[in-house]
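Pasting in a structure now, in structure tokens, and then I'll have a few things to ask.
Of the protein chains in this complex, one is absent; all others appear in place.
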Amino acid sequence: MRLSLKFIAGAVMAACLGLAPASAQDYPTRSITIVAPFAAGGSVDVAARIFAEAMSRSLGQPIQIENVGGAGSILGAQRVATAAPDGYTILYNSSNLVLNLSLYAKLDYDLFKDFDPIALTATGPQVLGVTKSLPVENFTDFVEYARAHPGEMSFPSSGPGNITHIMCEMLMSEIGSSAAHIPYQGGASQYPDLISGRTHFAMASASSMIPFHQNGELRILAVTSEQPIPQLPGVPTFAELGYPNMTVGAWQGLLAPAGTPPEIIAKLEKAANDAAADPKVIEALGRHGLIPFPSTAEKYGEFLASEAKRWGPIMTSMGIQPQ
Amino acid sequence: MEFAFLDHLGLGFATAFTIGNLGYCLVGALLGTLIGILPGVGPAATIAMLLPVTFTLSPVSALIMLSGIYYGAQYGGSTTAVLLNLPGESASAVTTIDGYQMARRGRAGPALAIAALGSFAAGCFATLLIALFAPPLTRVALMFGPAEYFSLIVLGLIASVVLARGSLVKALAMIAAGVLFGMVGTDIYTGAARFTFGTTEMREGISFVAVAIGIFGISEILRNLENERDRDVSVQPIGSLMPSREDLRRSAGPVARGTVIGSLLGILPGGGALLSSFAAYALEKKISPRSSEFGHGAIEGVAAPESANNAGSQTAFIPMLTLGIPGNSVMALMMATLIMQGIVPGPAVMGNYPELFWGVIASMWIGNLMLVVLNLPLVGLWVRLLKVPYFVLFPCIMAFSAIGVYSMALSTFDVIYISVFGLIGYTLVKLDCEPAPFVLGFILGPMLEENLRRAMLVSRGDFSVFLTEPLSAALLFLAALAILIVSLPTINRKRDEVFVED
Partner (left out) sequence: MKVNRKDVASAFIFLAISGFFAMYSLGTLSMGRPSQMGPGFFPVAVAAILALLALIILMKSFGSEDTSIGAWPLRGAVFILVAPLVFALMIRTAGLALTIFAISLLTAYASQRMKLTIALPLAVGLAVFCAIVFIWALGLVMPILPPALVY
């Protein structure tokens, strides 16, 4: 009832005042919707919910998550690009949004013109894991084995153009070998075939692969983060191994429709950064293999542009054609 | 071994039998039943919304409540399938075949009661099975590679022609048509958009719930509107609410066999639990001395798939908890819940968190008991729904279906599919083409293609892999045998007799 009463009250007020827009100083005066452009349940979705919960506490209004899944984030992004720029509909996006620039020939929105950045939220390191039947003990063995058997190994990914696919292709081109790409739907469904040796190696988020490493079903050989991961003692970073180009992670952030008043962006930016500094949020993110990655709206805008510049040529060189 | 098993169950029941956990179990089961009855609103969306609430609970309580929603939704789903011919999710699509026919013959009460009792019996058995064999069962999931999945799905599709009355060729054609419609959307291997007419919305593929509601529900409404001036289309007078002794006797075998099939297939992530309900139906129809009654309201046709479905959804927890591999979106959400609580599902769960593992298993049994106790008295209430004049019922069905379908992805496209598939479904039904094989082809088609292409990638283009892998070869052999049996002349004649008598 509480919602419907509010709507009725709102309707009456709007009728009396002739639809006067609420001022940006008062923002937020009602509940905010964060569009999560993926199905409920994945780790990005969970991260969006962690941030929504913390941000709603500091903004003093409820925040609801609206999952608009599908088509690699396009549908959700489109929804927010065309929403009213009033701060009540914003997007929780992942690195997919940048990768999409090289994946889709025709997008109904412009990433740089239709959105105002709010802040980055979190980043997650990726790890390289191999099936236990592969005769390699460490990354050096792996490089040797891959060079001696070009085209013979195969690797799974969560779909063509996904970060898990691109990172494996990058790795192969860095070490001068090649391997067959076998796409799966979603991150978890690749594991039975990887464990039983039908596929040979994979790049995946640290949180999803660490349990298999600890159990001895898979062996993690290297991580993409700048620092080693505490749960993986003795596993080197790619930078330490001499492959600094492989130091990348999947990241997440918040975007608003273009034209949102700067005061509102500033309030949202502060709420997001406060959340990223909250120890409870840091702990919850950590369980999903994510690290807070706070930044200002301005820095996020620069970061988006630099990521787009970085991935475009990589994907073109991998022969990925926009569809 | 035996003592360990008793210890485990004891620990589980001690964990589940606290006032708090019983309460969470009840809340979950009730909420699940509610959303199950509403077509379209599924357990995945509900669990996602409740995720933040579970942060405040202990991991065991959170999982107990969420699994209550999961199997409660399946109970509720079969209620709508029996009463209104509306399968809310893929598992209850099979239940509509005989369940709805029973309802039309005034036997909705026994159909609903046997669905509840069969599910409960299956739940008891699956609990025992998990307690005894969980660790070795885990390895079964790893034996299935792409070639094995491909052959299993081929067997499933071939077996599904027994779901249909009438012409064998038409049933096969309906499967093929369903497979083709299942191809609409983004190709997962290349990202290419297929059959989308260049629209972004269709890249997501066609919503299953919209197809099921259109093909089963809407075409049933239209069938009821035929000749409405000449005859009264309301159902026959409602007979006894509870199953007779004869009903129970006839259901015992199907429930037992359905439970075994469901428990085994449920372990396979990606479609196992789904295959189980119609595999059980197909088996019963094949071996039953009354196979001609199937499709006309045979109680076995409700008992077998409902028990298989329940057993399968219970054993689906095994790969999620012990391998960290969720078989469906609901399991993925449960995994996320556990991870939020600091427990990473995987091989160590059973050893490190025995009270969690066994507590959840025991709570499933308790939850199933609660659902039976809750649902049996409700049967009378549900059945009274059938007395509502159909012209009052249809607007309700339409409103709930449209909202349910829309709520899943907030896509107006999905709602339009209801009309499209209502028209297609009704036309085909008019032409004596059964809808069930179409829906099955639609669900299994994408998996069939995915595994075929993956098997070819892994084998580097060698088609013989399906015959050199022993498990895959055995499954294909069974499929060949099945097609041989259904095309034998005697059986064909029997099928035709059934068809004529309709």
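Quick notes on this one:
Each chain gets a letter, A and B, in the order it is written, and its residues are counted from 1.
To be clear about the criterion, a contact is a pair of C-beta atoms (placed from the backbone, for glycine too) under 8 Å apart; a residue touches a chain by one contact, two chains touch by 3 or more.
Predicted model only: the values in this text are computed from it and were never measured.
Only one of the listed residues, B:G118, B:G312, B:G367 or B:G422, touches the absent chain: B:G422.
The chain that is not drawn here is touched, among residues B:L22, B:L385 or B:M398, by B:M398. Across B:D187, B:D247 or B:E469, the residue that sits in touch with the chain not pictured is B:D187.
In the full complex, chain B contacts the hidden chain through residues 35, 38, 41, 46, 49, 167, 169-170, 172-173, 176-177, 179-180, 183, 187, 189-190, 192, 194-195, 218, 221-222, 225-229, 389-392, 394-396, 398-400, 402-403, 406-407, 410, 412-413, 415-416, 418-419, 422-423, 426-428, 430-433, 445, 449, 452-453, 456-457, 459-463.
Here, only the chains that are shown with their structure count from here on.
Chain A and chain B, compared by their mean Cα positions, are separated by 32 Å. On chain A, the positions that touch chain B within their shared complex are 39-43, 45-46, 49, 53, 65-72, 74-75, 78-79, 103, 108, 154, 159-161, 180, 182-186, 188-189, 191-193, 195-196, 198-199, 207-208, 210-212, 214-215, 217, 284, 287-288, 323. Residues 44-45, 47-48, 51-52, 55, 141-146, 186, 188-193, 200-201, 203-204, 269-270, 323-326, 329, 332-333, 335-336, 339-342, 344-348, 409-411, 450, 454, 457-458, 460 of chain B are the ones touching chain A in the complex.
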